[in-house]
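Okay, handing you the structure first.
A protein chain is absent from this complex, but the other protein chains hold their places.
Moving on, here comes chain A:
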């Protein structure tokens, strides 16, 4: 067993883990962060995507011990003060989810796409989400939601600048 110190969704944890434990297993089984889910065993589907120090990672592809000393944000830590993140809001508005299983990973990846490119084209969004599979939506409304979120985030940041 190895001791790790990790901050997850703003709370710091200190735990003993088996070295082989995947970050996603630690989140789900160790911390009860079941909002983050597992969809495959080959790192293809992206359902388990979280942010590690602000950058998206597939948490099935990171060992828990690799998160030692780092900060993890999951879908459960995205909304702040009861306010949905603009990407969450846009997913709701645009009907970008059906069964909702891919949604946590898809939202976390969409945040990452927008962080790196606040004004992406449709093609850039499509390429940015390529590592996240969805079987329900045909991606149409997911792309739309990310476009809408980009608009909402840029107008709120321009408001912040002007105020």
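Of note:
FYI, a contact is a pair of C-beta atoms (placed from the backbone, for glycine too) under 8 Å apart; a residue touches a chain by one contact, two chains touch by 3 or more; residues count from 1.
Basically, contacts and distances are computed from a predicted model.
A chain of the complex is left out here; the name its UniProt entry carries, from "Molybdopterin synthase catalytic subunit", "Carbon-monoxide dehydrogenase large subunit", "histidine kinase" or "Cobalt ABC transporter permease", is "Carbon-monoxide dehydrogenase large subunit". When you scan A:8, A:47, A:114 or A:153 for touch with the missing chain, the hit is A:47. Across A:6, A:75, A:114 or A:153, the single residue that touches the chain missing here is A:75.
The missing chain, though absent from the display, is touched by one residue of A:8, A:23, A:37 or A:150; that residue is A:37.
Residues touching the missing chain, restricted to chain A, are 18, 20, 28, 32-42, 44-45, 47, 74-76, 78-79, 84, 88, 91-93, 95, 97-104, 107, 122, 125-127, 129-144 (touch as defined at the top).
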